[in-house]
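The other protein chains are all here in position, but one chain of the complex has been omitted.
The chains carry the letters A, B and C, assigned in the order they are written, with residues numbered from 1 in each.
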Amino acid sequence: MKRIGMLTSGGDCQALNAAMRGVVKGLSANLDELEVYGFADGYKGLIYGNYRMLTSKDFSGILTKGGTILGSSRQPFKMMRVPDENGLDKVEAMKQNYYKLRLDCLVILGGNGTQKTANLLREEGLNIIHLPKTIDNDIWGTDMTFGFQSAVNIATDAIDCIHTTAASHNRVFIVEVMGHKVGWLTLHAGIAGGADIILIPEIPYDIDKVVEAIEKRTKAGKGFTILAVAEGAISKEDAKLSKKELKEKMKNYSYPSVSYELADEILKRTGTEIRITVPGHTQRGGTPCPYDRVLSSRLGASAAKLILDNDYGYMVGIVNNKVKKVPLGEVAGKLKMVSPDDQIIQEAKLMGLSFGD
Amino acid sequence: MKRIGMLTSGGDCQALNAAMRGVVKGLSANLDELEVYGFADGYKGLIYGNYRMLTSKDFSGILTKGGTILGSSRQPFKMMRVPDENGLDKVEAMKQNYYKLRLDCLVILGGNGTQKTANLLREEGLNIIHLPKTIDNDIWGTDMTFGFQSAVNIATDAIDCIHTTAASHNRVFIVEVMGHKVGWLTLHAGIAGGADIILIPEIPYDIDKVVEAIEKRTKAGKGFTILAVAEGAISKEDAKLSKKELKEKMKNYSYPSVSYELADEILKRTGTEIRITVPGHTQRGGTPCPYDRVLSSRLGASAAKLILDNDYGYMVGIVNNKVKKVPLGEVAGKLKMVSPDDQIIQEAKLMGLSFGD
Amino acid sequence: MKRIGMLTSGGDCQALNAAMRGVVKGLSANLDELEVYGFADGYKGLIYGNYRMLTSKDFSGILTKGGTILGSSRQPFKMMRVPDENGLDKVEAMKQNYYKLRLDCLVILGGNGTQKTANLLREEGLNIIHLPKTIDNDIWGTDMTFGFQSAVNIATDAIDCIHTTAASHNRVFIVEVMGHKVGWLTLHAGIAGGADIILIPEIPYDIDKVVEAIEKRTKAGKGFTILAVAEGAISKEDAKLSKKELKEKMKNYSYPSVSYELADEILKRTGTEIRITVPGHTQRGGTPCPYDRVLSSRLGASAAKLILDNDYGYMVGIVNNKVKKVPLGEVAGKLKMVSPDDQIIQEAKLMGLSFGD
Partner (left out) sequence: MKRIGMLTSGGDCQALNAAMRGVVKGLSANLDELEVYGFADGYKGLIYGNYRMLTSKDFSGILTKGGTILGSSRQPFKMMRVPDENGLDKVEAMKQNYYKLRLDCLVILGGNGTQKTANLLREEGLNIIHLPKTIDNDIWGTDMTFGFQSAVNIATDAIDCIHTTAASHNRVFIVEVMGHKVGWLTLHAGIAGGADIILIPEIPYDIDKVVEAIEKRTKAGKGFTILAVAEGAISKEDAKLSKKELKEKMKNYSYPSVSYELADEILKRTGTEIRITVPGHTQRGGTPCPYDRVLSSRLGASAAKLILDNDYGYMVGIVNNKVKKVPLGEVAGKLKMVSPDDQIIQEAKLMGLSFGD
């Protein structure tokens, strides 16, 4: 007999439901009795005691369903220690709800921010298992997060669609790809979609090099150019600014996003009008791809194994193709970024792709 | 023996290649000799004599290929009678190239603007067949244009993806759908994607009604709302403005597109932050869907039949499920719009969808 | 206030749920009170009183869901008048359950067989609305059934996949397409997939003509050939047999399906080994395509309108792009087949496609 709580926090992504199904299938196949409490809208549900008991029926047919059946919300880590408007101590409230329901364990699905609060709850003495979800793939301690490959598929679809129209009209197109402050999503979608130029936060771009790469294609008789640009891409100049200076600059920033600024700069230098496509939130929606369904099911099942073994305090990740438990304290708060020296970057450069550096 | 010219003009869309393949398969299966001249980049290729001879190999394997193997460009109708920077009379130049190549017929694939120039060339004595391509489905004289259903699929995919994230986060989302000045694409994608509110140019919206519709959902306990908004959607106030007044207003317009203005207005009235997704050019790219491949192949084959019969001067469309030749002079310049009285609008309203009117 | 019953009968297909959602959205948006009874597994549920009351929550999120939330089963029309093993009069039982629940109307979703029983119930005095679902598109009185276009997409996907491998290996491939006794599905998927030879029940094939078409391609230097063969395709010889003779022949039939027989015949004549792919039941599964979602929503909404108007006894179909009510008595039992003279057949032949005739 186990009593577990479950919540999904932060921006939703594909395969959240598949992961939860994995946990519950793993537990219910091995326990005579199981009680699962689902907290609504992330930590909010845990703080305010908003939950419902879930049966195996709730987890039937959700393997392919996008989003999260529990709902989600962003609850910034730095606000966790700050009482709410009614003076409620959030951490205490979460602990109380945990103990009131006599939970054996709390399974928390989320990204970097979520992980930090999960670790805080672990430090406060709760039994925690964390499952790494995010389309950004920026979680330290796991080679891969679920949601990432599904998002790569959607972003690549967008580039594929742009490819035919760019080629037909001899145009320069920017496809702006999500990924928060890291470049994994843009890097993979860019290579998969056959982009010519890939700009990611980890490799600040030199606008002159970007223009050079476009013009090199034109000279080679290639009528169109596709840029895959991360939402977090940054110019060499801006990368040199301090956080404060950057904040100051952003005050008067008139562009909806970096792609518009970039397009403007290219226009100024070349006279070429650039088209911009921003797939936006679609990248984290819809049915999870088979890769993510397998990954999330495996991680979920392995989480169930840990719970069955009363072995708590971990993120369950995948390292070198093996599912591994990673102590939460070791990973919380760390960001996994692309390195300019990564093999995949070198390979892409060898193929003639420009990173604007 | 026939000698035909071919060009694709205006914004590209799916199934242009499939349609051309249909024409060429239809001709080459029924002629001992066939010469096909493909003009590059729309009317530009015809004006400046930029063409290449195409063989059946060029048309092999392109049934599923997006874009156009000929390239395309926009050549506004109203500029056709204006000489170019070197004083070249464009219409005369097109006629000369037509006669120089001793063409039996010119097959022109394009939308509304393209059609007007096609009709002008017909009036000038050339043998013309026009095939109606556009994702907007706004061509008079045909129930359906190829490209439309493929674009519906892409726009619906976007709404599907937004659906899971909107539901998980209890958010209000706008998906901005293409369609130029008509609402067909938004209407179909909106219904297919299960949007709650659909705004199209033909039914100017009342911002208060839009807000009402959102609040009605909130009151009914539905945490999220999805608006499918046509890029050409317009408010009741703006719809009352004269062309000149509208132009004046747009001078100081600071929004990237109508969705941003709408989101701002809703925010002002409700305090609810609205997310916006703009699939943009992806809607006209990528592999044509089976529906469009069948439609374009049929229209292409029927165009071939007309050429074999030396019967020129038509657009080949589909009316009540039958492929029909429609005299170009009868359709050129006319726009097919949604009517607020259309059955499909009434059906959608009966289901509780709001059109903001 | 209305009380309606609902059932889905016969082989399932895409957009059944979307159609039911259309009915319920249409009714609940216009009625203060509505009770919906869903009968399980088709007529079986109605016969044996196996039903549950459905709320609007049951219809939320099912627009994109394949299959039927009610379950389905085949209940042959000719067995309806035959008592069951316990002597139960099925028709009487259905009527009793209808009256016991004091239904205003029974909405029945199904194909040809379903329609006949629906009409029988109408003749027995029940208020019936029928919605035409089937991937076969063989229902008289409507230009299109929902499920058809989704199935075309899946069958075309299969042909697309086969295309790349056939071309790479210079092979002859048969893709066997569903469609019961009619050729609509094969015809559309065959054209959309770029098949070279299309065999459908309505045009019995001459094996020598089929072989000729393959050899013609080989001679023209085209290394591969793709045949789209309807599961109901029949040879000229077999088409001449009486029903009894055909039954006799089938007794010793050793082929799993017609494609295997055909492949064997081609092998005997040409020495060429033929690969066979049978997508089978996948063709009726999965998420409905946007086209089917729009069609089924429209038909569902129009059914709701009829119910609101107390206007019963119809199938709701689509004719020349207009949704129409068609008296059930006029259509029940009629099959809509492809005609060899259909425009689309002529167009395909003009393009050089062989129908083996």
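Following the convention adopted for this analysis, a residue touches a chain if its C-beta (ideal position, glycine included) is under 8 Å from a C-beta of that chain, and two chains touch if they have at least 3 such contacts.
On a predicted model such as this, the values are computed, not experimentally measured, just so you know.
A.B. asks: Among the chains present, which touch the one that was left out?
C.D. replies: Per the contact definition above, the missing chain touches A, C.
A.B. asks: Check each of A:143, A:206 or A:261 against the chain that is not shown and name the one that touches it.
C.D. replies: That would be A:143, which touches the missing chain.
A.B. asks: Pick out the residues on chain A that sit against the missing chain.
C.D. replies: 22, 25-26, 28-30, 61, 63-64, 143, 149, 152-153, 156, 160, 167, 188-189, 191-194, 289-291, 293-294, 297-298, 300-302, 304-305, 320-323, 343-344, 347-348, 350-352
A.B. asks: Over the whole complex, note the residues of chain C touching the chain we left out.
C.D. replies: 8, 11-12, 14, 16, 41, 65-68, 71-73, 154, 157-158, 160-165, 167-170, 173, 223, 256, 275-286
Just so we're on the same page, only the chains that are shown with their structure count from here on.
A.B. asks: Identify the chains in contact with chain A as well as chain B, in label order.
C.D. replies: none
A.B. asks: Based on the averaged CA atom positions, which chain is farthest from chain A?
C.D. replies: So the farthest one, by centre of C-alpha atoms, is C.
A.B. asks: Using Cα averages as centroids, what's the distance between chain A and chain B in whole Å?
C.D. replies: Chain centroid spacing, chain A to chain B, equals 35 Å.
A.B. asks: Roughly how far is chain B from chain C, centre to centre by C-alpha average, rounded to an integer in Å?
C.D. replies: Distance between chain centres: 31 Å.
A.B. asks: Distance from the CA centroid of chain A to that of chain C, rounded to the nearest Å?
C.D. replies: Whole-Å distance between the two chain centres: 42.
A.B. asks: On chain B, where are the residues touching two or more other chains?
C.D. replies: Those would be 160, 167.
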